[in-house]
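The complex is shown incomplete by one protein chain, all other protein chains being positioned as in the whole.
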Amino acid sequence: MTVSVQLFAGAREAAGVDALVVELSADATYRDLSRAIAASHPALERLVAASRFAAGTSYASAGDLVDPSVEISLIPPVSGG
Amino acid sequence: MTVSVQLFAGAREAAGVDALVVELSADATYRDLSRAIAASHPALERLVAASRFAAGTSYASAGDLVDPSVEISLIPPVSGG
Amino acid sequence: MIEITDRPIDAAKMLAAAQQPSAGAVVLFLGITREFTGVGDALRQTDRLTYEAHRPMAEAELARLEAAARERWPLVACHVVHRLGEVPLAEASVAIVASSPHRAGAFEAGRWLIDELKRSAPIWKREHFADGSTEWVHPSPTTPPRAESPAR
Partner (left out) sequence: MIEITDRPIDAAKMLAAAQQPSAGAVVLFLGITREFTGVGDALRQTDRLTYEAHRPMAEAELARLEAAARERWPLVACHVVHRLGEVPLAEASVAIVASSPHRAGAFEAGRWLIDELKRSAPIWKREHFADGSTEWVHPSPTTPPRAESPAR
């Protein structure tokens, strides 16, 4: 499947784009997605390893299956407040 | 010695006066003052037992000698805030 | 800075004064007049509170608390104000603002200052209940130190 991943903050800056398009197997988890991004975008490798993913408006767990029907976002370590 | 004791809040209300005049021996402590007030003003007996004294603008300890040259106040349990 | 005042407390002004660029966190506490105290059959409705103080001693005591808080936490602003006289429902009888580089200091100092003020400042509250009765509040010495007084 093809998934689009929204980027924010330092991840967007490092990648130079607002979103990534990643090709994954149908049973891929967010852990697989993380590895795929690190492999295809070396500039994001360190930040992706420290990041979480969101599916829609909730955090996803690393072991969850990636659902391409919801908006997927890469959430690098947060610094609000 | 003769000391004047300022009253506040429920103590003033119970006594019906703004200040008490108490006769004490020259080496009296605040503990003695407390007992003298309880004996001479039964309406204050319970509240005085729960109160502290102030000498000027600081709390006095029960064992301190009463100094008639500073203003003495009876400080019933406080409820500011 | 400390203040005992007979007028309404301007909390917005205190807050603005505490927002200094050397601070990263501001905590403001207000103690306000609560309408209902107690529960069940003991529920009582308050119409207003009045406060009285041993004024020079209360000023000295609040200044001591400010100095102690500034020793303990790296505070930028520290302002403690207590109002005397009549305090209507929902209005503030006390306001404390503390600002510090990090939030822990501002929170801890604010909490410590109100706890200590309630323990030591020679200030007394009189309840004016909706039924017309009044009552000076003198918490029993058996009350645990951290327990809340009836109207806070």
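Going in written order, the chains are labelled A, B and C, and every chain counts its residues from 1.
The definition used in the following text is that a contact is a pair of C-beta atoms (placed from the backbone, for glycine too) under 8 Å apart; a residue touches a chain by one contact, two chains touch by 3 or more.
Keep in mind that this is a model prediction, so the values were computed, not measured.
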{"item": "Chains in view touching the one left out", "value": "A, C"}
{"item": "Selected residue (touches chain absent from view) among C:21, C:40 or C:132", "value": "C:21"}
{"item": "Missing-partner contacts on chain C, residue numbers", "value": "11-12, 15, 19-36, 89-92, 99, 101-104, 106-107, 110-111, 114, 148, 151-152"}
{"item": "Missing-partner contacts on chain A, residue numbers", "value": "6, 8-10, 13, 47, 50, 54, 56-59, 73, 75-81"}
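Here is the rule we use: only the chains that are shown with their structure count from here on.
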{"item": "Contact graph of the chains (line, ring, star, complete, other)", "value": "other"}
{"item": "Computed distance of Cα centres, chain C from chain B, in Å", "value": "25"}
{"item": "Gap in Å, rounded to a whole number, between the CA centres of chain C and chain A", "value": "48"}
{"item": "Rounded Å distance between chain A and chain B, as computed from the means of their C-alpha atoms", "value": "72"}
{"item": "Overlap residues in chain C, where contacts from two or more other chains coincide", "value": "none"}
{"item": "Of all residues in chain B, the ones touching two or more other chains", "value": "none"}
